[in-house]
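Here's a slice of the assembly, chains where they normally sit.
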Amino acid sequence: MENDAKRFLYVNRKAPYGTIYALESLEVVLIGAAFEQNVSLAFLDDGVFQLTKGQDTQGIGVKNFSPTYRALGDYDVNKLYVEKESLEERGLSVDDLQEITYEDEDDDWEEKPSINIVSRSEMADIMANQDVVLSF
Amino acid sequence: MSTLHTVNKSPFSTQSLVSCLGHAKDGDTVLLIEDGVYGAISQSGISDAISARATEVNLCVLQPDLEARGVDAAKVVEGVNLVDYSGFVELAAKHSLTQAWL
Amino acid sequence: MKFGVVISEGPYTHQASDSAFNFVKAAIANGHEVPRIFFYHDGVNVGTRLSVPPQDERNIQKQWTEIADENCIDLVICIAAAQRRGMLDENEANRQGKDANNIAEGFRISGLGQLIEMGIQSDRLITFGD
């Protein structure tokens, strides 16, 4: 990563499928990965629903894009922050989310989790510590 | 005379479900569709309020929308009934009126 | 039973037109009639023939054109909502001095009276929006 890379945060606060924001946010993240900035993703409020496992969209005739989150590691996008309070309010725990991992090139390519569960106050710190915030 | 109410918004984001439940009459059906299906998740911050209304009002959730969002049917609040699109159509036919809470 | 259907949001952005499509398919399969669908607000954008969705996604406009053709459904786009949003048929384009039009086969542009008429003539009216 270049020294003058900017810290980019993609903020996801909306549920998938009801609206297109989650999908089109992911499209920005994938394209943005080529720019070698310092990228993080935040999932809070209804955005945490984007990461649930077992999504099956056959019955609604819409493409299931949830597998794409698991590919983020291949694009060197491996900082996914999920807010604990948002999960709890929605009756969810980390067990309801997909497992998303990346291979750490600085640690002998060990497979590590990309999802970090953070408190609301930690999420506020993450948000404050950015150069660019893109909201979806 | 009774009404099928549809709610398509997450109750964690908007007031639509609360407003709908505040206006639905006994004997009406409230059907959760699209992002509205999140209202059927048990042990959430609002699930008690939902199940409290499940006796006077027929609470239903659209299963294809539930599956799309990865919500296991086992996680649905007790007393909420699962329907498919065919069931949705027949609910609209059975009730004399349909009202969307957009 | 005769269903009238209102679609209030644009394609892909909101699930409204997908939900309406699945509802209409099921209604027809169950032996009901859907004589007309009225596209209002951003719903008018469903009727563009210029969209090019990714190969692995559904083509919402084509789905409507086909189901309407097979079941004689009148797909009506509200003219007032369409004008604001840049949805035109050939007549409207000529009348407004525009050099192109973008409405798809099977859709027609007409007035809000068609919505009221649908409300009067249908046994049930159902709205899919945001």
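In order of appearance the chains are A, B and C, and numbering begins at 1 in each one.
Convention: a contact is a pair of C-beta atoms (placed from the backbone, for glycine too) under 8 Å apart; a residue touches a chain by one contact, two chains touch by 3 or more.
All values reported here derive from a predicted model rather than from experimental measurement.
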Margin query: Assuming the shown chains are one of each kind, how would you write the subunit formula for the complete complex in this file?
Written below: A x2, B x2, C x2
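Convention: only the chains that are shown with their structure count from here on.
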Margin query: Going by the touch criterion at the top, tell me which pair is linked by more C-beta contacts: A-C or A-B.
Written below: A-B
Check: Any idea how many Å lie between the Cα centroids of subunit B and subunit C?
Finding: 26
Notebook entry, point to check: Using the average of all C-alpha atoms in each chain as its centre, how far is it in Å between subunit A and subunit B?
Noted result: 29
Next item on the list: Note the residues in subunit C that touch 2 or more other chains, in rising order.
Entry: 15, 19, 22, 130
Note to self: Two-or-more-chain contact residues of subunit A, please, as numbers and ranges.
What the structure shows: 17-19, 60, 62
Next item on the list: Using the touch rule from the top, collect the residues of subunit A that touch subunit B in their complex.
Entry: 14-19, 45-46, 49, 52-60, 62, 64, 66, 88-92, 96
Next item on the list: Using the touch definition up top, name the residues of subunit B that touch subunit A in the complex.
Entry: 8-10, 12-13, 34-35, 38, 41-45, 47, 63-65, 67-72, 75, 84
Next item on the list: Note which residues of subunit C are touching subunit B in the complex, please.
Entry: 1, 3, 8, 15-16, 19, 22-23, 25-27, 29-30, 32, 123-130
